[in-house]
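The complex appears here without one of its protein chains, the remainder shown in place.
A and B label the chains in the order they appear, each numbered from 1.
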Amino acid sequence: MDMVKIKKFIRKKKPADWIRFFVMWLSAIITVFILLFMVGFIVIRGVPHLTPSIFSPTWTTANQSLLPALFTTIVMVLVTLAIAVPFGVFTAIYLVEYAPRGSKVVRIIRTTTETLAGIPSIVYGLFGYIFFTIWLGWGISLIAGCFTLAIMLLPIIMRTTEESLKSIPDSYREGAFSLGAGRLRTVFRVTLPSAMPGIFAGVILGVGRIVGETAALIFTIGNVVRMPDSLLAPGRTLSLHVFTLANEGMFVDQAYATAVVLLALVLGLNALSTTIERRFRQRLQ
Amino acid sequence: MKKRVSIILVCAFAIIMLAACADEGTTVADPTPAPAAEATPAPAADPTPTPEAPPAEETNPSDESDFDFDRPIAVFTREDGSGTRDAFVDATGVGDDMSVEAGVLTSTGAIRTAVAENELAISYVSVGSLNDEVRAIAIDGVYPSHDTVRDGSFPLSRRFLLAFTEESFADPLVQDFLDFVLSVEGQELLAGSWTPAVANPVAFTPSDLSGSLTISGSTSVAPAMDLLAEAYMALNENVQIDVMSTGTGTGLEQAATGVADIGMASRELREGELENLDYIAMLLDGVAVIVNVENPLQGLTMDQVREIFVTGTLRWSDVVS
Partner (left out) sequence: MLKFRETTMRIVFLIAALASVAAVVLICVFLFAQGLPAMGEVGILDFLLGERWQPLHRETPVFGVLPFILGSIYVTVGAIILGVPIGIFTAIFMAKMCPKSIYGFVKPALNLLAGIPSVVYGFFGMMVVVPILFDTFDMVDGRSMLAASIILGIMILPTVITIAETNLRAVPQELYEGAVALGASHERAVFKVIFPAARSGVMAAVVLGVGRAIGETMAVTMVAGNQPAMRMPYELFRGIRTMTANIVMEMGYSQVGSLHQGALIATGVVLFVFVLIINTLFSMLNKEKNIKDDMKKEAAETAAEPTS
């Protein structure tokens, strides 16, 4: 039944109801307040310090330029995606298009991805350090960080891809099959292209996660300011840069400014992801 | 109706919040500089030794200060494995008995910020990292300064070392860089904040090498090394030097295993470490005991310092009569 129709039957509020009413409003207001206060505080304190010097091409001890960290972040994002996206998307394809429903393999894979999604990033950091940095002998390097992040990203990309593939109506597939296309052709020519925006939204969400990650990276890529000229060299991403500046307390202004850039980046990515996803849903409907 | 009321509510709230936000910004931004000016002049710059006096009375709070000595001492320390911590606990006799009540912070900057923000705080940093946010106090009547560190009269003196293996020393770039560190140019670059370790340095001639160096270790040495690396890279355009500020323990470990070419240490090398590492002394330094600028305390004895850090929960009045 429509809410509007019900509304006139609903009883008036009693005192207890007013309390409930206010508690709920208060909670919601507190939540929104905290959020806006936090973002507002950092933006208000950070924007005045967004001077050209923190964007200068070479980092010095005096200017604390964030450009090397920004470029390192971009390189890390690209490499990590290059590793994680194929695995994530292929896994989802297997689960949705190939695996027999409810089979044991599917159950195992689903449990493991749920487990992966719940592991705290510091444990990933530990693992990355023990496995990639020491055991495989890659040393403290960007590539060790990329692989660590790629494992972290797997569940996100897999889940969003799976959701988007599932939301493609079966009629698409049936149409392709009836035209004589094989399963593979159907996947790559019909389902995957239609699911692309959904997958893209998931990937962008993953990028947001990479950009914001610290704990998994501190042991794997080290914490060195340098332009990312080699994947085997150590580096420092933007969020590690914020952490270091904030923690050392010597360049608080630059820390605020860098935090603004980081926030803008992450929030922008999240907003982009949400928009793409909404468009995708609308188009399917 | 209800909808309209709710929208108005939210708008009003947003405005209040923004106002609060701006307020907060200004209050936190002002580190109340007025009392700082009243405090006693920065003793680090004062080379004259304090008058000989019994240690207990040496701590005479000035009358105009309203510092409440009945409040607890907030003790901050560096983390386990830090060279500054090792040098400090060795020299003061705190040893392995550092109180668990001491707040643990992982960098020189973090310690300085914590002490600058907390008027109850006491901690220690490298003399080279002192600034006017915090105040160094006298230990056994001697203030830390370049002079007292150089002549050894400041009791918490130590050396900054650069450690390397024989294999890494075979690399001409490592040799050249170490030459630069010990040269007139290198030592003068650092003389502003630190005490040079080399009595008669020689001039440095750049030999235009290329390659890359990884230098890792003490967070106290890293600021000096950043300056040196910058200057060296300006002289040798094809050289890339990465300075990792990881802590003395890690730096020496990485130097010994070849992960880093040079390790930076802010304490003397231990027996096990000397087996495969050689070192040069790069700078002389002291560990300064620091307090908040509003704290009128002039100095402590070594025993008092040890008691503060071992107990962890003393009040200021317990050490200041």
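Here is the rule we go by: a contact is a pair of C-beta atoms (placed from the backbone, for glycine too) under 8 Å apart; a residue touches a chain by one contact, two chains touch by 3 or more.
Here the structure is a predicted model, which means the values were calculated and not measured.
Interface note for the absent chain: among A:66, A:79 or A:154, the touching residue is A:154.
The hidden chain makes contact, of the residues A:38, A:62, A:78 or A:179, with A:38. Within the entire complex, the positions of subunit A that touch the omitted partner chain are 1, 6, 9-14, 16-17, 20-21, 23-28, 30-32, 34-36, 38-39, 41-42, 45, 86-87, 90-91, 93-95, 98-99, 105, 108-109, 112-116, 118-127, 129-131, 134-135, 151, 154-155, 158, 182-184, 208, 211-215, 218-219, 239-240, 242-243, 246-247, 252, 255, 259, 262-263, 266-267, 269-271, 274. Of the residues in subunit B, those that touch the hidden partner chain are 2-3, 6-7, 10, 24, 28, 72-74, 76, 79-82, 95-96, 100-106, 114, 117-118, 120-121, 246-247, 249-250, 253, 257.
The criterion applied here is as follows: only the chains that are shown with their structure count from here on.
In terms of their C-alpha centroids, the spacing between subunit A and subunit B amounts to 37 Å.
Put simply, subunit B touches subunit A in their complex at residues 9-10, 13-14, 17-18, 20-22, 24-25, 29, 106-110, 112-114, 214, 223, 226-227, 230, 240, 242-246, 259. Residue ranges of subunit A in contact with subunit B, taken from their complex: 25, 29, 33, 36-37, 40-41, 44-45, 60-61, 139-140, 222-224, 226, 229, 233-234, 247-250, 252.
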